[in-house]
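One structure below.
Excerpt of the complex: some chains, original placement.
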Amino acid sequence: MKRYGFLGLGIMGSAMAGRLVAAGLDVTVWNRTAEKCLPLVEKGASQGSSPAEVMARCDITLAMVSDPAAATALCFDAGGILEGVAPGKAYIDFSTVDPATTVRIGEAVTGRGGRFLEGPVSGSKKPAEDGTLVFLCAGDQSLYREAAPVLGVMGKKSYCFKEVGQGAQMKLIVNMLLGTVMTSLGEGLALGDKAGLQMADILEVLTQGPLDNPLFRMKGPQMIDNNYATAFPLKHMQKDLRLALQLGDTVGQSLFTAGAANNLFLKARQTGSGDEDFAAVFKTIKS
Amino acid sequence: MKRYGFLGLGIMGSAMAGRLVAAGLDVTVWNRTAEKCLPLVEKGASQGSSPAEVMARCDITLAMVSDPAAATALCFDAGGILEGVAPGKAYIDFSTVDPATTVRIGEAVTGRGGRFLEGPVSGSKKPAEDGTLVFLCAGDQSLYREAAPVLGVMGKKSYCFKEVGQGAQMKLIVNMLLGTVMTSLGEGLALGDKAGLQMADILEVLTQGPLDNPLFRMKGPQMIDNNYATAFPLKHMQKDLRLALQLGDTVGQSLFTAGAANNLFLKARQTGSGDEDFAAVFKTIKS
């Protein structure tokens, strides 16, 4: 039976690893603060002592940490996965990082004979619990095929692009669209409101047309209610917009609407909405 | 039995009036070039000699012409509907016009004792034929209730806002969103393409997330194929963006992303894409 490792048991990681354990797989978990391993150990997981040890013990080690710094530490720090890599060992990093970071991690792993797949996810807590995440993988195609069943336990859909870094790029582009389209919705609602229309009417009319989408249905009513309970923090959206603009700079693509949206998110971040939901850009738009 | 008039038998008007005739209603049609009345007359419609005469003969006269100039002529020219207005007579104008024009027409009609409803539609040829249009009405609420059955023959949904002009404003806002979101999609596809991703992959990933919407599904593949067969001409979209920006100026709402989108549409118009589909803004974005 194949042995799986899972590093990083935050909100997302706990839910994802939980599904693997519930599916009866052989899972060894590790987390920086060890007590978070307990609930999974109680359900049957083993507990590892370090990323290196998990990597050495398992066939495929999965990781889900919060940002590029954490992902980098997991790989390069003392006791990190690099110390456990051996030929044939596989590492799949689901963390959302910038393309440069994932490329650096990938090269380090493959440089020691390991196999690497980046796999940033689309979806948050609820889809992680329900196993309906979307995986934007890139890298080792054979590892992708081998990991398909595990991905299927955690997600409803997965992709595998050619080059490591393209998963991160895809995620950036999707988030750039989310941020820009959210800004556009905010402008439409604010314009209608100032003109004397009911914002709820605008939302309803939108559901009847070609732009009808889950984002508007979910966030629109919250914006009308000035409810910005955080699903995805505004400061993270602004960071992703910035990274997407940098990618545009690198490849030579001007991004006028995304650039305008980024400036509004930046203003929103600066005026105290960084930790609110990214829909809070609406406050800056209508102010 | 209530008598209905229908003025303007272009692509949209013919389809809409056709549904009324097919539903067995008493319909009198008129068109500037009279021969376009024939197909409907053959199916049972009467033919009127002028807008004034239709207005005078019918209880509720409907109109669907191409632009503010045509809508204005229909109302104010010699033989126009104003000459047929009498107390109680109702006029419903489905033409897409700017808020100022619809207000002017509405005041002229009600100034002579008539009842007025603006009703710009969302939807094009196919929904007109299928009776699945969406009506964004505003004005006389009792007329709206009275006309509900007829609207139901032509559309799947209708709204009625308070003040004449708000239907036009709602349509502007919806179109502003369509134009801006389309621009954002174009930026995302162009960015991914230059970065080495497959545009079809981007579209597919988008369908898995919260932005999934009919517009992306319909236009995205056409953009990849550089197919800009015209469903909604780019120059009309640019005009609507301009009108929305003017509305923003009037009511004091800054519109950064819509303003950026308008500039791209303006450049696209200027470089020869005015008569192509509005998705052709993609050519300007990626150039």
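Which chain is which? They are A and B, in the order written, and residues in each are numbered from 1.
Simple rule for what comes next: a contact is a pair of C-beta atoms (placed from the backbone, for glycine too) under 8 Å apart; a residue touches a chain by one contact, two chains touch by 3 or more.
All figures in this text were calculated on a predicted structure; none of them were measured in a lab.
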item: Per this structure file, total copies of the shared sequence (2 shown); value: 4
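In the analysis below, only the chains that are shown with their structure count from here on.
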item: Of all residues in chain B, those that touch chain A in their complex; value: 122, 134, 136, 156-157, 159, 161, 163, 166, 169-170, 173-174, 176-178, 180-181, 183-185, 187-188, 190-192, 194-198, 201-202, 204-206, 208-215, 218, 244, 247-248, 250-261, 263-264, 285-286
